[in-house]
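To start, I am sharing the structure in question, which I have written as structure tokens.
The other protein chains are all here in position, but one chain of the complex has been omitted.
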Amino acid sequence: MTLNVEQRREIDGARALRHETRRATVPALEEILFEPIPVLNHGFIRVIDYMGDDAAIVQAARVSYGRGTKKVHEDAGLIRYLMRHWHSTPFEMAEIKYHVKLPIFVARQWIRHRTANVNEYSARYSRLTDEFYLPEPEQLGIQSSANRQGRGAAIGTEQAAEVLAILREDARRCYDDYVRLLNEDEDGRPIDPGRAGLARELARMNLTLGTYTEWYWKTDLHNLMNFLRLRADAHAQYEIRVYAEAMLETLRRWVPHTYEAFREYRLGAAQISASGLAVIRRLLAGETVSAEASGLSKREWRELMAVLGREDK
Amino acid sequence: MTLNVEQRREIDGARALRHETRRATVPALEEILFEPIPVLNHGFIRVIDYMGDDAAIVQAARVSYGRGTKKVHEDAGLIRYLMRHWHSTPFEMAEIKYHVKLPIFVARQWIRHRTANVNEYSARYSRLTDEFYLPEPEQLGIQSSANRQGRGAAIGTEQAAEVLAILREDARRCYDDYVRLLNEDEDGRPIDPGRAGLARELARMNLTLGTYTEWYWKTDLHNLMNFLRLRADAHAQYEIRVYAEAMLETLRRWVPHTYEAFREYRLGAAQISASGLAVIRRLLAGETVSAEASGLSKREWRELMAVLGREDK
Amino acid sequence: MTLNVEQRREIDGARALRHETRRATVPALEEILFEPIPVLNHGFIRVIDYMGDDAAIVQAARVSYGRGTKKVHEDAGLIRYLMRHWHSTPFEMAEIKYHVKLPIFVARQWIRHRTANVNEYSARYSRLTDEFYLPEPEQLGIQSSANRQGRGAAIGTEQAAEVLAILREDARRCYDDYVRLLNEDEDGRPIDPGRAGLARELARMNLTLGTYTEWYWKTDLHNLMNFLRLRADAHAQYEIRVYAEAMLETLRRWVPHTYEAFREYRLGAAQISASGLAVIRRLLAGETVSAEASGLSKREWRELMAVLGREDK
Partner (left out) sequence: MTLNVEQRREIDGARALRHETRRATVPALEEILFEPIPVLNHGFIRVIDYMGDDAAIVQAARVSYGRGTKKVHEDAGLIRYLMRHWHSTPFEMAEIKYHVKLPIFVARQWIRHRTANVNEYSARYSRLTDEFYLPEPEQLGIQSSANRQGRGAAIGTEQAAEVLAILREDARRCYDDYVRLLNEDEDGRPIDPGRAGLARELARMNLTLGTYTEWYWKTDLHNLMNFLRLRADAHAQYEIRVYAEAMLETLRRWVPHTYEAFREYRLGAAQISASGLAVIRRLLAGETVSAEASGLSKREWRELMAVLGREDK
């Protein structure tokens, strides 16, 4: 992560201010408010604002007049109940806003979650900075043969160096040509006053998908958990998963009871199919069930055995 | 509006608390936070929480690192620009949450605005209270003949008394029978221990559409303005318009620059059709244009003349 | 279900027409197109239009140029894969539109599913008809003590008659007074030409929540399945469940492969919590696990045992 002096100063300035409020306030989240949490080589997430806390979810679920006089224990129980029974509306009553810096190809995956508000840095309006994603060598996986849309083992030290050189040089050349097309220096002045600059809205097409962009992204707690369930999952692409993992930690600070219920009923839970349940019932009844006789496909059998901790069977 | 002792105590308790926060805070809105603003005979709105302020909209529009060092004057100008050019995403970055008490037939209109989060008091879970909407006599309009879905002049004192008697007695009888079906007193105990009570989820069907319900309703500033543009309009049904008007006042306290821009470019503005623009151009060129020669329907002509302040033409 | 002569004639007229199309077409669904399927005493659902079929889902998933030359077997496999891995976007590519007649209290539950398009019969514009929901006696359940928002055993023959009499009389009286307030007969003419009629938008508040309304409701296949998963569930209120069950049957006709995958991975599946999975692993390892030592609440333990077919344990 690279913050320039001005950005660091602005963040520190914002962090230094304190206001008095009647609103639900979460000290553990206030602690890290505005502060960037580094992700990948140049990216970050930082929490810009939030609305509500665990108690506010309970308050909405009860359509209460006050902040509630119920015990913390009961609040946690109600939150577990709501999560378990897919009662999503009370979780929609809490909201969070992030500032995210991320590579464009990650942004393209991210934006598929439509139930959120987004305001992106405009490359029609301003020049982008020269920051590109370059993976750590150990992240340079080969194409997985088992999973057509995933990656497998690391590609090997020698080839990794070659890959990184290609990525770096192509990104750099494209960026330098982008600046040449714009004919605009960092302060927005012409580099060569004798030439015209191509419109920013056009020049940007010369950048690679590894270039960083930034956006403000705001969503409610229910949709944040939908995002995290899919993107913090082991099958998600590494480059978006690391963002989701950083956000999971902000979730833990913000709404600890909800976070616990989310681990119990979503992240650590498993959806077992009708046929999968039938297999479990037969196993519990003492039957020996083979993959072939299970009615499951090989892949589903493997996944079920993994969930049941019987990978060796 | 009727708050019972417990509700008043809970609200006062919540209002008495103060927290320290780094978040954008709006003193003028904090002042009325949690406090119910009466609407209709038993209803209210009250602001439960909010996220962001005018500066936060600007901050999102600029994807800023800090809270901004720009002058207030420039912020107001940018907000006007965003509103005028239908740039909605920065306005989506601010959020507000209301607690609303409203008659069910109003709730049914309100819920048609789908881009919001709602958590309603559950009549499957709890008994509703005996509060019904009864219009003020001057609101008892006759069916409009000009507008098939609106109301016209007040119905006259004598008939008004008759109407109100019908509404009151039917609502009361239905409610009393509802309680009889439930066989449940205010504290949830059987009224007649020898009888079973009908399930709440069924008994509620005996209530009239004038019965009050309550919900938590949360939306972003952009969608709030969409709601207000339609529901604070003179053509909206009176019973929802009074809620919108009370919310307009909370908008003014919350984001005064946005409020001004909203009045200028939405509430006080007019959408003029292609043919309407042609008429204005001919009028400005000194032509005399008659309704018949305008190419507009009679109704569109009347509406255009009203917008142009020429009702007499 | 009650169709008047004019409605029956219009439906028959629409059903009699045939057009030629290049679009994906599903004969099994065409067969019942426009035809009302009765639900409750006066309600119905009928399919008005649809877009896409099983093959169209596959076509979208592959971003294909043609309708696909793949075998039916492969299509079914891909649909199962998409469903199992929560890949929702291809299912969003099929769309269905229903005309539904339903009691208002059911409509109020239904509308909470926001990702759909709705156009409701306007009681501001037209008079509602005198049709109310009256449950079958066996549906008159008492308030459940185990489940605060459900119903238990039937209320008993004698009391059922009493309940139905109350529901019938209150609905009837409210409706008759509604017509009196409107002063408008079925053809929209004044009943008493000497009196003014109250505006329809006001008079409707005198109706009970058991009164029927109608709407056009359109949604995509993904959101339809979300609706059905929650509303065809045994915990859903009976009066909305019967609508969901009728719609399930239209799903089976429309997209049979998707329907099968939906039964396997959603309707017949179970979400097992992290602690629940731990219990299953211990049971499979031959341990004896008691409710007390399971780490689950009593209710969660009961539910897990039910899913595992060990209710007696």
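Per-chain numbering from 1; labels A, B and C assigned in written order.
We adopt the following convention: contacts are C-beta pairs under 8 Å (C-beta built on N, C-alpha and C of every residue); 3 or more make two chains touch, one makes a residue touch a chain.
Quick caveat: nothing in here was measured; it's all calculated off a predicted structure.
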Candidates C:D130, C:E162 or C:E214 - the one touching the absent chain: C:E214
Contact partner of the left-out chain, one of A:N41, A:S122, A:Q271 or A:S297: A:S122
Residue numbers in subunit A that touch the chain omitted from display: 103-105, 107-108, 111-112, 114-115, 118, 122, 124-125, 133, 135, 139-144, 148-152, 155-156, 159, 163, 166-167, 170-171, 173-174, 177, 180-182, 184, 195-202, 204-210, 237
Touch list for subunit C against the chain that is not drawn: 3, 6-7, 9-11, 13-15, 17-25, 30, 33-34, 48-52, 56, 59-61, 63-67, 69, 89-90, 92-93, 95, 97, 99, 117-121, 214-216, 218, 220
Subunit B residues that touch the omitted chain in the full complex: 84-86, 89, 112, 230, 235, 263-265, 267-277, 280-281, 283-284, 300, 307-310
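The criterion applied here is as follows: only the chains that are shown with their structure count from here on.
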Superposition of subunit A upon subunit C: rotation angle, C-alpha, nearest 5 degrees: 180
Longest centre-to-centre distance from subunit B, chain (CA-based): A
Cα-centroid distance, subunit B relative to subunit C, in whole angstrom: 29
Two or more partner chains touched - positions in subunit C: 112
